[in-house]
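Here the complex is missing a single protein chain, while all its other protein chains stay put.
Right, subunit A next:
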């Protein structure tokens, strides 16, 4: 009896120990099997590269789709995961017709930790989709990125569509490591003011051009609708958004980007100067804080979530909605609202300006020719050239038309003389809209300069009220009122350098002072808060940062003039 009990305890313990050992070693074994694997791939990579070079020297370029291609891809964002390759129409089409398979690597909502772990364990994905700037430089500095220079002429789409601005993407060593997304030579962007049509008409359609008009209008909204309607909805105010848009109303050629974390400075006579001392900024903050004090701006502006904003806009409970990109939310809301009541919905207005300024020199938003973010190919990739060949195809007319209008045959067939798709009579606007929405997560290197005119080619054939809501206001207003801020890119110091530490402090001081000055109790209070912020910033080394950024700015201007 006792022996039997002892034996069963022994058995249980052995199993527990085994479980422990297995659990303890699983990560280790994972690593140990991985490391040789990556070592191998690296070994392969070099040999493959040689093979490729030989191949290319004989056959020239590699034709995308001629051989199966598979690589792993990771999106370096907390809110984003590369979707399963089969889950989209374009993905399935590429798999069937171009023998391409992309294996997603998930960030699991914790991208900073994920990337750090992958770097530390030398287990990088083949392609990383991420923001331009310090992190790309960090990877490059560690020798983990593949330069594109050898491929640029062989696969010419990027070079053709991006032009000389490509040089702005080059790293310190003069090489190109990043494939841009939504790059363009033409103005684009959506920043501006969206107005609730029904409320506007019920209040007698007043003039809405100057900051005073706007103030009077918001007061009227508040008087008539009380707490049931938010007069001015600025989206996520801690990221400036609609409040930053208002800032641009107070000066000609004043850019929204001046307040961005990547700049936080006002250019004056070729020198970057403190944002806290700037008169235009102070005037704008006083105006904004007056609106906030009088409850004309959403009191939740700094704490609300995007869901809450969306809900308000969808229900028509905002009178004016402004943001760096209000179009997606406003378009959805407009479409839902007109279904119930054709007289409701939203429309956009020409940007607000302060009395006496030229309304054609007011820019509520900016764009850069570099676009938004980039794809980089890491040294873990076996065949970087083939991956680049795909990316280049993807950003060209065929790839872009596939992403925006579906596979060739249904909505479009062939290209016209300018290279834009020929739309068929079977063109299904609903289906196209759905495709664009579904395929948005796999638009990694959007070619804005190509796709905007392509979209317009279709929209321009329709009467104004039949046009796509966003496309209509983009062509009528927003594209004309976005300024080019390409000269202000790449101005961040390395995050773990001394300047990086200063930048971090300035960011903290700014975000806090910004929120405080919006919530200030009086105009004097605004001045007091900004004076204090200026003092703190100065003590933290703001002037060193401004100097560093002025230099970077001058370098950018030189690069841009050289083209």
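Methods note: a contact is a pair of C-beta atoms (placed from the backbone, for glycine too) under 8 Å apart; a residue touches a chain by one contact, two chains touch by 3 or more; residues count from 1.
Here is the rule we use: contacts and distances are computed from a predicted model.
Q: Have a look at "Cytochrome P450", "Quinol oxidase subunit 1", "2-oxoglutarate ferredoxin oxidoreductase subunit beta" or "Sugar ABC transporter permease" and point out the UniProt protein name belonging to the hidden chain.
A: "Sugar ABC transporter permease"
Q: If the hidden chain were put back, which of A:184, A:230, A:248 or A:481 would touch it?
A: Answer from the full complex: A:230 touches the omitted chain.
Q: Looking at A:144, A:166 or A:324, which residue reaches the missing chain?
A: Residue touching the chain left out of view: A:144.
Q: May I ask which residue of A:253, A:440 or A:496 touches the chain that does not appear here?
A: Residue touching the absent chain, from the options given: A:496.
Q: Could you tell me which of A:300, A:336 or A:459 touches the chain that is not displayed?
A: Spelled out, the listed residue whose C-beta touches the missing chain is A:300.
Q: Which residues does subunit A use to touch the chain missing from this display?
A: Residues 6, 9-10, 12-14, 16-17, 19-21, 23-24, 112-113, 116, 119-122, 138, 142, 144, 227, 230, 238, 295, 298-300, 302-305, 308, 312, 495-496, 500-501, 504-505, 508, 511-512, 514-516, 519, 536, 539-540 of subunit A touch the chain that is not shown.
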